[in-house]
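Shown here: the complex without one of its protein chains, the others still in place.
Let's turn to subunit A:
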Amino acid sequence: MVHGELWTVKELFVYPNEYIYWTIQIVMYPFMTGLVAGAFVLSSLYHVFGVTQLKGIARFSLVFSFALLPVAMLPLMLHLLQPQRGIEVMMTPHFTSAIAAFGIVFSTYGMIVASELWFVYRKHFVETAMELRQLGDRTFSQHLRHLLFSALTLGAMDISEHALEKDEKAVKILAGIGIPVACFLHGYAGFIFGSVKANALWMTPLMPVIFICSAVVSGIALCMLTYIVTMEARKLIAAWKRKQYPELPSPEELKSAEVHVVTMTAKYLIMFLILAITLELLDLIFRGYTAVKSWDILRSVIYGRDFVNIFVIQYGMGNLVPFIIFLLPRLTIKRAVAGTLMVLLGVFMMRWNVVIGGQAFSSSFAGFMHYHLPIWPHDMETFKEGLFGALTVIVTPFILFWFLDKVMPVFKETH
């Protein structure tokens, strides 16, 4: 069977070679890079602009952004038909291609986040390394930890007041440089689509900006959600531990910090949400108003075939409902969880509607294609480009985050 034939249903006149070639993984790709960029922007709000209320979530989102980073690449690799040659993009980049820029932008961004993390956690690395060094007889695992942390210090053992101040300055500078790079990382993911002139739905210079805005929205939402979940878990653990050690902070103390952070973050979420929706609507209205040749088929896809996906799920459930949830006074944690989940759904649907919706009509403008997501995998292809491939991509950052938290404890006070 030909690649794509399994999940494509054709209707009316579609060119014989046309299938849905970009599937769920290409939906996951901008979704995941969006989360990376969004999480980083959130952390920078504290580091660069000194929004102190966000201090609690800033370090968290920085580590989370780092955990998400390798996952931005995963869907691309899973999607390639020759994944073993994927590295060639780095070896023989063809600079007229938007995808070829990925390696460069991605590694620049990765280095910025890594160095920022290093400055944030240097004190912790040094302290841990010192502690382990003082231990007389180390167990094997302690020995490994000692090696790891000594390596992580990179030999910079000075943790005097003065040195730490310098660290903080470096963090600020890196976070400042990081913002445009993060936006670029995601803007250019939008550019990959926006520059495909053969596709009437994608072809718009607004695509990169729309992608950036919704990326920030999704990143903030995910950080909020994960933050709430981890805090809840911590509360449970704290309540349980306090039975033995009453000197630990009470669950109430932990909780007060939480609501405050969540309300503050929600404000930024709404701000970016408004921006994202405005741009998307502008794009839609503009297309309708100028009504070029492709508008006929676009209209039948947008207002007909994809109506539920676009207007009910994306705009209604994903934008309008959370908008109301966050704007109503006295935000509670439960409402915030519901709101962030719906925002994430909305952003995911936006990616879906762009990637899959863009392939819903033939280049002949005379036929349509439907995509049936493979659910149960029965070979590698249906696994990679099906539901379970997408789930793999979603789960990975959380596993990575768990590991990273072991080395760079997100909730421990350092500076």
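Quick notes
Going forward, a residue touches a chain if its C-beta (ideal position, glycine included) is under 8 Å from a C-beta of that chain, and two chains touch if they have at least 3 such contacts; residues count from 1.
Definition applied: contacts and distances are computed from a predicted model.
Missing from the rendering is one chain, named in UniProt as "4Fe-4S ferredoxin, iron-sulfur binding domain protein" (options: "Peptidase M75", "4Fe-4S ferredoxin, iron-sulfur binding domain protein", "PTS mannose transporter subunit IID" or "Carboxyltransferase domain-containing protein").
Checked against the hidden chain, the listed residues A:70, A:316, A:367 or A:409 yield one contact partner: A:367. Only one of A:51, A:73, A:99 or A:404 touches the absent chain when the whole complex is considered: A:99. Along subunit A, the points of touch with the absent chain fall at residues 1-5, 9-19, 21-22, 76, 79-83, 85-86, 88-89, 92-94, 96-100, 102, 192, 195-199, 293, 362-367.
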